[in-house]
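Contents: one structure, followed by commentary.
Omission of a single protein chain aside, the complex is shown with its protein chains in their original locations.
Right, chain A next:
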Amino acid sequence: MTNSTEHTNESLLIDEFEIIELEDRLELAGRCNGRCDGQSKPTSA
């Protein structure tokens, strides 16, 4: 790989030597905002 590849992959957290910076593990869960995201509106049974 070339040096330009190193620049290419810098923002990918993976460098040309295959060393990976692991991304922060944030486990998310959405919550109701009052309109409860609209599309999740239940309809009649």
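By our rule, contacts are C-beta pairs under 8 Å (C-beta built on N, C-alpha and C of every residue); 3 or more make two chains touch, one makes a residue touch a chain; residues count from 1.
Just so it is clear, contacts and distances are computed from a predicted model.
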"Peptide zinc metalloprotease protein", "Sarcosine oxidase subunit delta", "Thiazole synthase" or "Tripartite tricarboxylate transporter permease" - which is the UniProt name of the missing chain: "Peptide zinc metalloprotease protein"
Residue ranges of chain A at the interface with the undisplayed chain: 1-2, 4-15, 17-37, 40-45
